[in-house]
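One protein chain is absent from this view; the other protein chains keep their places.
Lettered A, B and C in written order, each chain numbered from 1.
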Amino acid sequence: MTALVSVSSLSVSYRSGGQDVPVVREVSFELPEGRTLALVGESGSGKSTVAATLLGHLRHGSRLDGGEVRVDGHDVFALSPGRLRRLRGGTVAMVAQNAGHSLTPSMRVGRQIAEAGGGVPVLDLLEQVRLPRPAELARRYPHELSGGQQQRVSIAMALAARPRVLVLDEPTTGLDVVTQRGILDLVADLRDELGLAALLVSHDLGVVARMADEVSVLRLGRTVESAPTRKLFSRPEHAYTKRLLASVPRLADDGLALVGEAGEREIRARAVVPPQAPVAVSADDVTVDHGSVRAVHGVSFELRCGEIVALVGESGSGKSTLAWALAGLRAPSGGTMTHQSGDLTRLARKRPPGLRRRVQLVFQNADTSLNPRRSVGDAIRRPLRLFGTAPNREAATARARELVRDVQLDPALADRLPAQLSGGQRQRIGIARALAGEPDVLIADEITTALDVSVQAEVLRLLDDLRRERQLACLFISHDLAVVRGLADRVLVLRHGVVVEEGPTQAVFTDPGHPYTRELMAAALEPDPDARPPVDDVPDWEETADADGVWTDHGHGHRVRRWRPASTPLVEGVP
Amino acid sequence: MLSFIARRTISALGTLLLASVLVFLAVQALPGDVATKILGKDATPDAVAGLREQMGLDRPAWERYLDWVESALHGDFGTSLVSGKPVATEAAAHLGNSALIALVTVLFAVTGALVLGVLAGLYRDRWADHLISTVSLVGMSIPEFVVATVLVLCFSIALPWFPAVVLYGPDASVGQLLPAVWLPALALATVMAAYIVRMARTSVIDVMASEYVTTARLKGLSTWRVVTRHALPGALLPTLHVIALNVAWLVGGVAVVENVFNYPGIGKLLLTSVQNRDLPVIQAVALISAVVYVVCNLAADLGSMALNPKLRTRGRTR
Amino acid sequence: MTEAHRPGRRSLLAGAACLGASWLVSGCTGAASITALPAAAPKGAPDRGGTLRIARPPASDAETLDPAGPLSAYEYLGALYNRLVRVGTDGGLVPDLAEAWEADSKARTWTFRLRKGVTFHNGHTFTSADAAYTLRHILDKATASPQAGVLAPLIDPKTLRTPDAHTLVVPLKSPHAEFPSLLTHYNCYVIPDGSGRSIGRTGIGTGPFRLDSFAPAGPGSVTAYQDHWAGRPVLDAISFASVADMSARANALLAGQVDLLSQTNLDFATARVVEASDRATIARVKNSQWYVLPMLTTEKPFTDVRVRKAMKLAYDPEHVVKVALQGAGTAGWDNPVPPDDPLHIRSHPEHDPDRARHLLKKAGHEGLTVDLHTSSYDPLFTPMALAYQDSARRAGIRVRVKTAAADSYYTQIWMKKPLMATYWYTGRPIDQLFTQIFRSGSSYNETAWSDKDFDALLDRARAETDDKRRRELYGEGQTMVIERGGAITPMFADRLVGVSRKVRGYAEHGFEFDYLAIGLKGA
Partner (left out) sequence: MTALDPAPTPAPATAPAPASAGGRTIRTWRTLRSSRTAVIGLAVVGVHVLLALLAPLLTPHDPVANSPSHALLGPGPEHWAGTDQYGRDVLARVLYGGRYALGVSAVSTVLGVALGTVIGCAAALRGGWFDDILSRVLDAVLSIPAILALLVVVTVLGTGYPVIICAVAVVFVPQVVRVVRGAALAVVPADYVTAARARGESTWAILRREVLPNIVDVVCVEFAMRASWVVLLISSLSFLGFGAAPPTPDWGLMVAENRTAITVVPMASLAPIIALATLVVGINLASDGLSKAWGVDRIREGS
């Protein structure tokens, strides 16, 4: 029996700026009934384009150069519009990456699901995707749902017409780790229950390890390696696959993973921060309000020179708000933040120049952090002139080229515009710009989230080198536990603006005290098919702040906020 | 939602007040004055002075402005310095006539432009798109008085299908005015439609490229359903404001066309009142145009709220 | 679709052609000059009945039907009212409501024999009381009638006597041999006794038509008055429409919506278009507009009579007529009295640029430079000014033509700038012309000219009962104005009246046409 889906030497190119840029080059694979194939690759590898061809869809401006995609025995691109529509409804369905954007804003969610046809009642579908109060939810508009809920609606919409093949394009990117786990479990159960064949597109090796039976690795539109999941993760053959697997930080690493040319992995032990290292910044009972909402509530911590402290938490936990308050972009409504040479509670504009250059911020999205109309050299020269760390123009230019070399980039890049650099290069320039003021404290606000996994490894490596060479104090904000595990000396876990657990990384990760931390670790996905979750029992809990103190001490600075097992069973609430 | 409307109306009133002050100050400085205008070139200096005093033109400007605002609130916009008739009734009659043209124009222009805009957007870069874009580009480039002149030449003089000129007074009945409405409306519609087509086309193209329209297509829905259910609401949103601006522009644009067709509308009243330095009438027309502008914008806001549930349910999230 | 819109064969052809781009580009060539235009309106007898549709420029939003008022709706008056005396086609006086009139030996007391059996539109019979009231209404301060300036110095309203129902005796304060000619002005139309207040709206008169409806600056209509004393008019009714914009009026005529453009002097281009159309044509009225360049005799350098004389000798009126009017008019030779006025004198100084240059040198104004103000108020001002500029350049006078805004022309330029361009309609009797425009102190004396001898001559001429002697005195007056006056009169222009080809019997004189005889052929 021929496979349900068979793609043979598919080639697609995209017309831009006058020439045809090849995006997919002779990709072939088969997807039998009930099996799940994963397409893995970094951004620009063409994996999404291939996935879309299963539904006979090519982006505006792209063209099929060669090859064939047969679904259920029919060549998709040869189908008449009518038959193509039936294929898209009944046989193949797609769950897009960003559910928020793929649901029509001006239509109620219920009607969008019903519209997909198939005769299955909407309420049953919503229950099938485990959404609470389906009747009430069906009448809501997309913007009134959380990220997780939107994705579940997308899935319900895909299942409405009882397809036989489900195409999932980065289904959980951008979701919090706990929500992501919920969605993946749901998809796995539905797939088995309905016997669906699935094509999973992802750049996250943890997700692939968990979901896929087969894996195909793509690089620049070409299939580099294809193998069953367990074989690929344990004995990768192609150098690129090896390097890819090596670059992904593991929860078990007790230091930064350095990746060699052929993908060999060497863990560099964390630098030991001498106890008498001076305190660069200390924050005491800091509170920050967003209009009526309290984003940060009574957070205290110390940051010593040469030390990396990580702020971990899901979106909405207030970690970025705290970072921006420290950088002087948002005035705290309570508590104090002091630096050796001055008070940091005031906004940057009002801080004296001497103090202002001490604390520097590096942004998450490299694309918008650099002025597109100025060369990267200008971006670095500006703080040099402003903070007076370079006496005149020539000195500034020379210093700027030095800084570019410091972040391990070719100084000649200084004359280029940001658009002509890759994501990784742009992020390094962001760091160079922060270093221009010769700061003591560097705040890194999720600087690796938007990067491909291989590039992420290098940037983390650079950050670690800098704090060792320059005794730089670094506040590292992230939602990825594995990254924090490898890089940070101490970690604070934040939930709804409150610190639930803090302590040395080693202690917190081996013996997490607070159930929320345990929940985060349980949800984290390791790039290893038969990896056991490090933590299994996650009791239900609720807050207690009774009189005799807020913390329970676990030694060596490892403190956990008091909690007690929940008295009434929590309703199966999905965030 | 009600607070949204309340806030909008208050700011609208603020705009109206400010607009009336601006016009009063500007018109105050008009050279020559209405008294000499009324008595014509045979006027003796003392007759002029007498008339000025009788019309209260010698009182200080701000005093007259306050009186005007106070009486305007009671719906009495004073009497026209030239014809002695109450301004309110006169302006209302002219506005009614112009409303006839405006109605026909908006009907033609908006429906036609939206259909063409959507078509151009859907068949992007194909012959339909190029044809519609070039026609709308040319339409935008020819001033309405040229279009009016050519229309009169072709459809009144050469082919006597429509009257070239309106011979009735401002209080003519709709029946009398109806045959004379088509040409001015057509002249205004061509220019107005051109702007709306271009805007509709751009927004349709952007919406069709959006993720949710692609998802709708990949759900196997028919193109017609994808366009009407999913693309149109999103595409209409930015176009609404352009439509509102254009309808507001009509009050000014009408002046030129009404002059060609001698149509007794608000535009002609505007022109004659400026020539006669008839202060109360100018002020009333300026206020009317400000009201029209504000109402159009309010309508556009309400329209966008209907189309975009995000605005409607700002309160309820999660 | 009103009946006027039957698409004639020729118009359909023109329409199809109009849509074809080729015709638009070619256009009809050939320098057909004005002379190709017809001399007068189409000849032949009209059918009885029908409605004449007239498009007129509204005087102002405050226009009324009171013939004596300053802002009267001009076109309605000829239809609604009659005068005591009117001007005949030959320029002489012709009886209207007054059958006969004579003065005493010293021309101080005038007696008018009034026509019998004349009724007003409201049925009242016309008596001498109505005639007396009409004169009192004109002289009444409240009416602010322009004609009051002419009649007030002559008549004391209280001394008017009506010995019987059909005789009016008017004693004058000072003798005036031409007094009846002063009553031919349209302000002197007869209105019913005591109707001063309401006449503005009711328009009750003895004329051939009675008022049907009237809206100031709006539409209006009059219908035939069955028992009019001079017989029923040819037409059944006349409808009026106010169209402010000149081109819009022309379009209305071309589109066959109206039959006559009143008070509109068509420029050549429009005239050629109207003539070329198959629905309308041009009626030319000889010397109907008097164009004048008044010099303010109280402003330097025009205070010096030699400079005024030089300005008149420096230009050639024939050149101005050819250039500005393309021959559609006659040279004025600085004589304000129009050529077809019986009292017009033929003699005038010849164009002599050298003598002008000599006079200027003697007056110390060698190489004189003057500003001549003009505007688009009337289409002929600018061409006339430019023609004078070309012609006067040969006599060494440099003229700078300055254009002012049309709507403030008569409030800020007329009688304020030393030299400007303006016009009057002809048809004024010579005494009224000289009194209103040249006597010192008159409100219309646009040259601010005051010459004792001229004023004395005027008074003598008025008192002179002997017609031949009076003609010589008026002749001397004209010579005085030509020699010493401040008014340069380059030309008298024909008026080009847009009229439908169906109109018959359009006879215009002194800016009024005969409402009785006018009619439509094939209405």
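Following the convention adopted for this analysis, a contact is a pair of C-beta atoms (placed from the backbone, for glycine too) under 8 Å apart; a residue touches a chain by one contact, two chains touch by 3 or more.
Since this is a predicted model, take the numbers as computed values, not measurements.
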Chains in view touching the one left out: A, B, C
Hidden-chain contact residue, picked from the options A:64, A:120, A:252 or A:417: A:417
Listed residues A:44, A:118, A:298 or A:342, member touching the removed chain: A:44
Residue in contact with the excluded chain [from B:138, B:178 or B:209]: B:138
Touching the absent chain when the full complex is considered, from C:119, C:303 or C:382: C:382
Touch residues of subunit A, complete complex, unshown partner: 14, 16-19, 21, 23, 42-44, 219-220, 243, 247, 259, 327-329, 348-349, 351, 353, 356, 360-361, 363, 365, 368-375, 379, 382-383, 386-387, 408, 415-417, 419-422, 424-425, 433, 452, 454-455, 458
Residues belonging to subunit B that touch the chain removed from view: 11, 14-16, 18-19, 22-23, 26-27, 29-31, 137-138, 140-146, 149, 153, 157, 199, 202-203, 206, 238-239, 241-242, 248-249, 251-253, 255-256, 259, 270-271, 274, 277, 282, 285-286, 289-290, 293-294
Residue ranges of subunit C at the interface with the undisplayed chain: 14, 24-33, 246-247, 250-251, 267-270, 272-273, 276-277, 322-324, 326, 376, 382-383, 386-387, 403, 405-406
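Here is the rule we use: only the chains that are shown with their structure count from here on.
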Whole-Å separation of chain centres (CA-atom averages), subunit A against subunit B: 51
Centre-to-centre distance between subunit C and subunit A (centres being mean Cα positions), rounded to whole Å: 92
Averaged-CA centre spacing for the pair subunit C and subunit B, given as whole angstrom: 42
For the subunit A and subunit B complex, residues of the former touching the latter: 52, 55, 57, 60, 85-90, 93-94, 96, 98, 101-107, 115-117, 141, 143-146, 154, 157, 161
Touching residues on subunit B, where the partner in the complex is subunit C: 31-32, 36-44, 47, 80, 82-84, 152-154, 156-161, 163-165, 167-172, 179, 259-262, 268, 272, 275-276
In the complex, subunit B residues that touch subunit A: 209-222, 225, 229-230, 233-234, 307-310, 313, 316-318
